[in-house]
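All protein chains but one are shown in place.
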Amino acid sequence: MLEHVYWIPLIPLFTSVVILFGGKEGKDSKMPYLGIAAMAWCFLQSSVIFFQTLTGRIPLLEGKEYFLYERIPWLSWGPNLKVHLGVLIDGPAATLLFVVTLVSLLVQIYSLGYMYDDKRKKRYYAFLSFFTAAMLGLVVSSSLLILFAAWELVGVSSYLLIGFWFEKPGPAYAAKKAFITTKLGDCGFYFGLLLLFSYTGTFDLVMLKSHVAQGLLPLEAATAIGIGFLIGAIGKSAQMPLFIWLPDAMEGPTPVSALIHAATMVVAGIYLVARVYFIYTSAPLALGAVAWVGLFTAFLAATMAVTAYDIKKVLAYSTISQLGYMMLGLGVYGYTSALFHLTTHAFFKALLFLGAGSVIHSVHTNDMREMGGLIKRMPATATTMGIATLTIAGMPLLSGWWSKEAVLHAAYSHNWGMWLLGVLTAGLTSFYMCRLFFLTFIGEPRDPHKHQHAHESPATMTGPLWVLAMLSLFAGGLLHYNGLFEHLVHFEVVGHGEHAGGSHAPAFLLPGAAIFVFLLGLGFAYRLYAGSLKTAQGLRDRFEWAADTLERRYYFDDFFLWLVSLSDKLAAACFWIDSRVVDAIFVDGWALVVRAVAAASDFFDDYFVDGAVDGMGTLTQDAGWGLRKLVRGQVQEYLLYVSLAVAVFATFLISR
Amino acid sequence: MSLSHYLVVSAALFLIGLFGALTRRNTIGILMSIELIFNAANLNLVAFNRYLHFDALHGNVITLFVMGIAAAEAVVGLALLMAIYRNLNTIYAEDFNLLKG
Partner (left out) sequence: MELLSTITFLPLLGGLVILCVPKEKVGLIRGLAIFTTAATFAASLFLLGGFDPNLVGESIPKLQYVEQLNWIPSLGVHYFMGVDGLSVPIILLTTLLSFLAAIYSIGIETRVKEFFFWYLLLEVGMIGVFCAMDLFLFYLFWELTLVPMYFLIGVWGGPKKEFAAIKFFLFTLFGSVFMLLGILALYFASTPHTFNMLELMQANGSWSRSFQIVVFIAFYLGLAVKIPAFPFHTWLPLAHVEAPTPVSVILAGVLLKMGVYGLIRISYSILPAGYEWFLPYLIIIAFINIVYGALCAMAQTDMKKMVAYSSVNHMGYCLLGLAAVSTTGFNGAIFQMITHGIITGALFLLVGVLYDRAHTRDITAFGGLGAKLPVYSGIMALTCFASLGLPGLAGFVGEFMCFLGAFAYWKFWTTLSVAGILITAAFFLRMMQKVFLGPFNEKWKDLPEINLRELIAVGPLAVLTVLFGVWPQLILGLTDPTVKMISNMYEHMFQLVR
């Protein structure tokens, strides 16, 4: 199984090509089943690999930190410079393989129900398969350049899928915004790659690691590369300040949001940082930046989620916030905890999105103010959503609890201030998630008409929900059990013992605080949103400025819009210069100068050169007119002249 | 009789001819004066031949040529004169001013 791991990305790739070019488009297209079958195979293969590696059935290669490392040359040029197409399977890669294929499979099944009457179903499944292929390629690649390629390709599939309903202006705009914003981050990634290559001459992760271990990478370079990669990760994983694209990306079909913008693509940034963690550990400044970016993102996104009424936007902010947690985990040397959180988050966040999709599918609105009391209409959705809400909110012993605790623990042992903000964020998370749940499912129906027509979703949609709900309940505990996950995914930081600046907390403090904020958030949410919304509305009116700031996302959007308009102005200015200065002055102006010179020389030619020629003629003529007076036509006169001349000459000759 | 005597006579002849050619109004007179100039030259040639190159004949021969040419020239001149007279009805040289500038 493991040695054929390269089939895992290739199968969806071929499938997507087949789906795109084969079969008939339309509601009744059979192509989706092909996609699901291919995905099921990939899932099977990935889960076998995952469980075998997890349980130690497949051992690490001798003396190495990975299970498989195979590659073939893709590009080779110059003095032995090569880029390889290769697979590098280590703990995180095996985990991600499992997560990605699982969520992809579930989302594809779910989409059967969600997209059942879409007229471009075939294209949708082709794009989904293509996305999965690119994401899996990103996961397994042994080369950073190929990882970058896959990184861009998931970006494109995200663009295509966000803009899937491109006839509407919203998705069309959101797709572009997502692509360009992440591209802005990619410039940092690009820079990091260039700098990395200029020092090491390779993109191969294994070789890079040994180069770094040998100290080939100076501290400044490692820091710059780390910051560059971090900028890339900020774009892709929607961290501060480039998170602005993710809430807008919710314009896409909800299953897409679940797959791409919650569980898989957005964690690519986290995965990138994890893959090159050896660079970060050698550059503390870059790692610190990772931690602070993650922490602030987690906190600010959580506050933004508090005021949002669009169910998917709340989830989007929550995703940003949770991604911030992962970043924080990585930044405080909690490598394992971050990837652990990534895994559990994939399950419960996908569940939340799919649940939200089920709700939207049923009531045809995103606005939570028009929902309420749906638990009676959609029991399965409500139950699974409830499980997911508790999981993300940090209910003890559920999946989210274990991973979040691990992150916060790592933060505490690094810097207790970070921990404090992290715990605060956890409280906020508990609050806004419970708020979402209460607004949607509990209380009185606020829009009776919509409530009337609400209905439970078909089994193709609730099935995946239940699977994910089970995983949300138990996966964390199971993986945590016996340190299984830690065994699979860990990173030895050389000399990190001294880094642990923070103190060891009393055993009860960390879990205690977490449970406390969880209950606090739950309680507040219940008080404010379970019944009438009057109190909540009152609070909102009282702190309107705060609500406004939050709803405008701390003006980050405005900042970037300003940046866009600035670049538009810059572009217009450049074009003005090009057409009015460079072209008009240096080219056409030059032509004008030449023409002026030509006119001048024409003048000179006419009046001086040609004038001289004509003047010669006129002079001769005038002289002629004068001389002709001498000629009188008298023969004897001529003879006289001749005689006189002869006489004179004769005299001259004789007298000489 | 020395060469000088001949030359003096020849010069006198030449001057008389020249004077006639310059002053006569009648074109026939001018032609006749020109004949005098020819003859002055002829006399010169004969005299030089006689005194300077006694054995040679060049001078005498050229004189004969000149006389022949003079005769021919008189014929052409008179014919031209006839043509002019028919056109202009005059033989006075001052009336022949077709080439006047």
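Just so it is clear, A and B label the chains in written order, and each chain counts residues from 1 on its own.
The rule is simple: a residue touches a chain if its C-beta (ideal position, glycine included) is under 8 Å from a C-beta of that chain, and two chains touch if they have at least 3 such contacts.
Bear in mind that the values here come from a model prediction, so they are computed numbers and not experimental data.
K.L.:
Which shown chains does the chain we cannot see touch?
P.N.:
By the stated touch criterion, the chain not on view contacts A.
K.L.:
Hey, which of A:4, A:30, A:168 or A:632 is the one touching the hidden chain?
P.N.:
Considering the complete complex, A:168 is the one touching the chain left out.
K.L.:
Using the definition of touch stated at the top, determine which of A:41, A:69, A:191 or A:292 touches the missing chain.
P.N.:
The one listed residue touching the chain not shown is A:191.
K.L.:
State which residues belonging to chain A touch the missing partner chain.
P.N.:
73-79, 81, 145, 148-150, 152-153, 156, 159, 163, 166-169, 171-173, 175-176, 179-180, 183-184, 186-187, 190-191, 194-195, 197-198, 567-568, 570-572, 574-575, 578-579, 582-583, 586-587, 591
To be clear about the criterion, only the chains that are shown with their structure count from here on.
K.L.:
Determine the centre-to-centre distance between chain A and chain B, using the mean Cα coordinates as centres, and give it in whole Å.
P.N.:
125
K.L.:
With touch defined as at the start, can you tell me which chain B residues reach chain A in the complex?
P.N.:
Answer in residue numbers: 18, 21-23, 30, 93-94, 96-101.
K.L.:
Touching chain B in the complex: which residues of chain A?
P.N.:
Those residues of chain A that touch chain B are 627-636, 639-640, 643.
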